[in-house]
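Take a look at the following structure, please.
A single protein chain has been removed from this complex, and every other one stays in its place.
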Amino acid sequence: MTAPLLEVKNLSVVFDTEGGTVHAVNDVSYTIEAGETLGIVGESGSGKSVHVLAMLGLIPRPPGRIVSGSVLFEGRDLLKLSEAELRNIRGGRIGFVFQDPMTSLNPVLTVERQLIEPLTRHEGLSRRKARERAVELLDLVGIPSADRRIGQYPHQFSGGMRQRVMIAIGLACSPKLLIADEATTALDVTVQAQVLDLVRDLKKRFGTTVIWITHDMGVVAGLADNVQVMYGGRIMERGPVRSIFKQPHSAYTWGLLRSLPHGETRLTKRLYQIPGQPPDLTEPPVGDPFAPRNPFATPRCFTETPPLRQIEGMAPGHQVAAWYDLPALLAAEQGTER
Amino acid sequence: MRSFFSALLRSKAGLFGWIILSIFVLAALLAPVLGLDSPVRGSLSARLDPPTWTGLFSPGPHPLGTDQLGRDILSRIIYGSRVTLAVAAAAVILGGIVGVGLGIVAGYFRGMTDRILMRLVDIQLAFPLMLLALLVVAALGPSLRNIIIVLALTSWIRYARIIRGQVLAVREREFVQSARAIGSGTLRIMFRHILPNVLTPALVVGTLELARVIIMDAALSFLGLGVPPPAPSWGRMLADGRTYLSTAWWIVTFPGLAIVLTVLSVNLVGDWLRDYFDPKQRGLK
Amino acid sequence: MIRYLLGKLAESAIAIWGVVTIVFFVTRILGDPSALLLPIGASPEEMARLQADLGLDQPLFLQYLSYLGNIATGDFGQSFQFGRPAMGVVLERMPATMELAFTALILGTLLGVVAGTIAALNRGRLAELVVMLFALLGQATPVFWLGIMLILFFAVDLRWLPTGGYGTPAHLVLPAFTLAVFVSASIARLLRSNLLDVLKEDYVRTARAKGLMPRVILVWHVGRNALIPVVTMIGIIMGELLGGSVVTETVFSWPGVGRLIIQAIETKDFPVIQAGVALIAFIFVVINFAIDLLYGLLDPRIRERR
Amino acid sequence: MTRPTSATSSADAPLVSVRDLTKHYGGGRGFLGASKFAVKAIDGISFDIAPGETLGLVGESGSGKSTTGRVVLQLESPTGGDVLFRGQSLVGLSPRQLKPFRREMQVVFQDPYAALNPRMTVGDFVAEPLIVHKLAKGSERADRTAELFRRVGLDPAFMKRYPHEFSGGQRQRVNIARAVAMEPSFIVADEPITALDVSIQAQIVNLFQDLQESLGIAYLFVAHDLSMVRYLCHRVAVMLRGRIVEMAPTEAIFTDARHPYTRALLSAIPVPDPDIEANRRHLAYDVDANPPAPDAALREVGPDHFLLA
Partner (left out) sequence: QEGEVTIALRVAVNTFDPHMTGTVGSDLSVLSHIYPALVLRGPDLKLQPSLATSWEMVDPTTWRFKLAEGTTYADGEKIDAEAVKWNLDRVRDPKVGARIAGWFSLVSEVNVIDPTTVEVKTSAPYPALADQLSMFLLLPPKWAETHNPATETLSGGPYAVEENVPGDRITLKANPDYWGDKPTFQTVNFRTIPETGSRIAALLAGEVDLITGIPTSEIARIDAADNASAGAVDSTRSMLIKFNHEKPPMDNLKFRQAVNYAIDKTGIADAIFDGKATVSQCQILSKDYFGYNPELEPYPYDPDKAAELFAESGVDLSQPIEIEVPVARYLQGEEVTQVIASELTSLGLNMKISEIEFGAFMKKQIEGRDLAQMAVQGLAWPTIDADGMLTMFSPGNVYDYWGNEAFGKLLDEGRETTDKDARQKIYAEATKLMCDEAASGFLYVQPETYGVSDDVTWQARGDDWVRAFDMKPKT
């Protein structure tokens, strides 16, 4: 096999705040192959956004600080690059799409200007050429009469259209890697569905590698090849999408999936809810961060941090950070209930 | 109270500002018991005596020198802090109360009320401030009270404008709607919900205004319309001493220094208060 | 758009009406000018005659009505002191005022923008401290003090520049700089805090994520947004400079409208006070009109709202 | 529809009735007589909510769902139509006249953080309705507040804290505690779970359900997430461009949707199952091309199933 497109190794990020040091990302490692779509889900505040931003030097510093790790992209360690070198990669080889299209687009600049910026910057296109390309891009993301609308300002676009503009910006320089952080959270389901169709289409046409961060398990199910579940600044589980959904090995993943209504109605039963509160990242717990909320936690979970590894019976590529064997425990439980 | 001091100790700049400001305020309060020379009576024979720093341990009779009438400058600065700080604080607070009040009313009720109040602001803005101050002082005569009124008059619009803008945003916040939904009265909404959320910008405007007002008093004094004598105000000392700038530098330098230090400390304290009153900054757990 | 412009026009008219009304009534509290206009020893009869000549013996309300009526035709009356139309007297001095105000504003804005930017981009470093200390001193130093110091140094000791007066660009340097220090201090402070706010905005992160050069981000993405409140501030400062540079004008013997109005206040030359204040208000309103349009240029959302 | 007589079943009388409600923004008198462009945020909608019932309100964004909630609560006055609470019209009442109704009707907003006053302790915030309506004083008030905290599953020790010290789920609980403080019979919940992450959504939805069971509260539940709507609501109304295009019992909507927009909406719900997702096809509905006809009216097409046609 060739080298992976992106290899994150032992990435840790902290924020120095008045209230103490927030350990936002703890020892995160994973790889992405070219063409793969990785879905990242997890608790709010579990470090999903921070770790991708940190890779490209986009966290505010201070208070942010990368304590350790390396991020190899096409063989180069992004964390060791100078700001100038990073600038050449950002928006060029790696495209970003942020969550809120209203605040992520500059309200006082035309869509055209914001769209051609990466093109003139990275591809060295002339303004005229860049504009042509920008119109194509808008066309591509499905904005009707792109030629006319490109001269408008973000506030003249609807939410869904703005988000498409964001995606067009992310894709402008045909990046190898597209990182989308909650790119559809602000959209209603019908618009979200259109955006997702668009991304699928792009993947097919350009073979783009995608990191898709979201809360919506449904979106992940429809888009991702692999899923990575984060909690308390750590990766709890990662693996092929089917395997994660069908047979989660982490109690947290299992809890997440269980809290979703599966077409049942109120009359049938109460929704499952994960007990307890998310961890305080200024004093990260020893051991498995999820242990205090985990009904299956073993004593070891409270003392020793489990590594991300493949355990017996798992689908290929499926890894979990747990000291317990969830499917076995579940089976046992079902057995007793019967 | 404990959290107040611990918060203070955490910020060096804030601490510095508080200390300087406290020194001035304390000096102002304690002026009569400090055993100072009279700030208003001088001796003609001691006219324009330079500072006597014969050494820290044997200070001469006039550590900061005397002015053109032989009055002790140290004493005038300390007594002057009473006048200057009182005038400035009164003007800023008066302007603040009026400005914040009207800003909240305008922003909350919007519509006609807002339009009328904002036209008032326009009128006042279009009226050159310095000239307004001069006209009013000239018309009413320079007295401590009139100076305060004039300074407050030039000050309220800044609060009103800024607070109104903030209120327009805050009133759309959902907690305001929620307050309406539980049946809270207008006054309650304005004072319990909106006011605390616009207090920080008001505080910031206040600190800026305090500096401006002190300087404005100096400018009015320069034109002969400041705080009337014999009350020693810093601005007045500075203005009266200006003709002696090249023969007796100490007459203006020390009151000038007092102004700079006060403005500096007020700014630092203002910044600190903004953080202190922001619960987000306070109890980061 | 037309509706917007007409509305603005009406507002401006109201503001100017308010100003001329206030100035009318406040000047009347100033008292009777006849004692000042006549040489010492003038008899009460002479004073009464002068009052009648000046129309000050009429009931206040009638005076006000005829005043409004005259203003509507552009007539601010004869100056008591100068013996010719008050507006003419004021207009004569306007070029000097405008020259000083605009130079100081431009210089001060440039200084303030540079200082504010340096401070914001060097958060927590020495450069920020130095710049902010400078801004603080600019705020806390009375203009007359700075002015006199500059005169003593540059005009008396070094003899590089004239001590005061009006005419050549050399005359403009010191007064403009003195005012500019004051202007730049407020602009630097405001810009710095705006920049810090804007730097936290999501769209700045987007711009960084595009790999744009820092210069481009600063000028196009941060600068434009941070400048919007500064523009309002400039409007207010302009108002202050037009009428409020009295002190600078005095120190530098600059023959501006501010000093003229002060002189008119001292001698109770009502028509000149009224004409002067009204003219300044008018210019202020016009400038703010322009600033409103500039707003639209800077921020398309505002353009839209009209 | 036959009106139930009060003697037999007062329980079946609607708690809230909305009749031909419209709300237009902007508009007003234009300059020189030119009429300004008006946003018809809601454009003639009618529905009833029975005591203890949950009506779900879904639809595209900007279709007027939040506006409906605000107008029903009289936080804004409608342009036309009527809102009846227990048969009494609320429209045109002064704030003073509305005050007794405020005890009965409450609201929970989407963003739990924005809905909390950042400068107030959450204890004061939750206790505020008790003060405004003079329901309790002194230690009794503190006790009642603590009780409310417990009811929504929060530690009463948190009462002295400020909103920023809480997680999203806890904040939403605080909002709910405030809403139930006066034991209302009706709550408008405007996307109360959209801003929360999945694991917390379940907590809040369960809480809503518990409260309904114990206090008999009726909800107008606005949401994007149709699977939650399906879980929580008795009936569902689908809004499009300020109109209700379809309204039916929940199961009827999910199994027997008649309006093409409803179908498009349903088809777009992401399903947390890769197998299903892999073979999904989304139905498109171009609202611009097919806006709800201005002259259309709701018609009953099935038992309690209404369709705009």
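Chains here go by letter, A, B, C and D, matching the order in which they are written, and residues are numbered from 1 within each.
Note that a contact is a pair of C-beta atoms (placed from the backbone, for glycine too) under 8 Å apart; a residue touches a chain by one contact, two chains touch by 3 or more.
Quick caveat, the model's predicted, so the values are computed rather than measured.
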In the full complex, displayed partners of the excluded chain: B, C
Contact partner of the left-out chain, one of C:Met87, C:Val183, C:Val251 or C:Ala278: C:Val251
Selected from B:Ala138, B:Met190 or B:Leu238 as touching the chain missing from the view: B:Ala138
Selected residue (touches chain absent from view) among C:Glu92, C:Asp202 or C:Asp292: C:Glu92
Omitted-chain contact residue, chosen from C:Ile14, C:Ala42 or C:Leu196: C:Ala42
Residues in chain B touching the chain absent from view: 38, 40-42, 44-45, 47-48, 68-70, 138, 141-142, 224-225, 228-230, 240, 242-247
Absent chain, residues of chain C that touch it: 30-33, 35-44, 46-47, 49-50, 53, 81-84, 89, 92-93, 96, 148, 151-152, 155-156, 159, 162-167, 250-256, 259-260, 263, 266-268
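Rule of thumb we're sticking to: only the chains that are shown with their structure count from here on.
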Distance from chain D to chain C - Cα centre to Cα centre, in angstrom: 53
Distance from chain C to chain B - Cα centre to Cα centre, in angstrom: 22
Residue ranges of chain D in contact with chain B within the complex: 70, 73, 75, 95, 98-99, 102-103, 105-107, 109-111, 114-120, 125, 128-129, 132-133, 161-165, 175, 178, 181-182
Residue numbers on chain C that touch chain B, as the complex places them: 11, 14-16, 18-19, 22-23, 26-27, 29-30, 136-137, 139-145, 148-149, 152, 186, 189, 236, 239-240, 242-247, 250, 258, 261-262, 265-266, 273, 276-277, 280-281, 284-285, 288
Chain B - residues contacting chain C, complex: 119-120, 122-123, 125-132, 134-136, 138-140, 208, 211-212, 214-215, 218-219, 222-223, 235, 238-239, 242, 245-246, 252, 256, 259-260, 262-264, 267
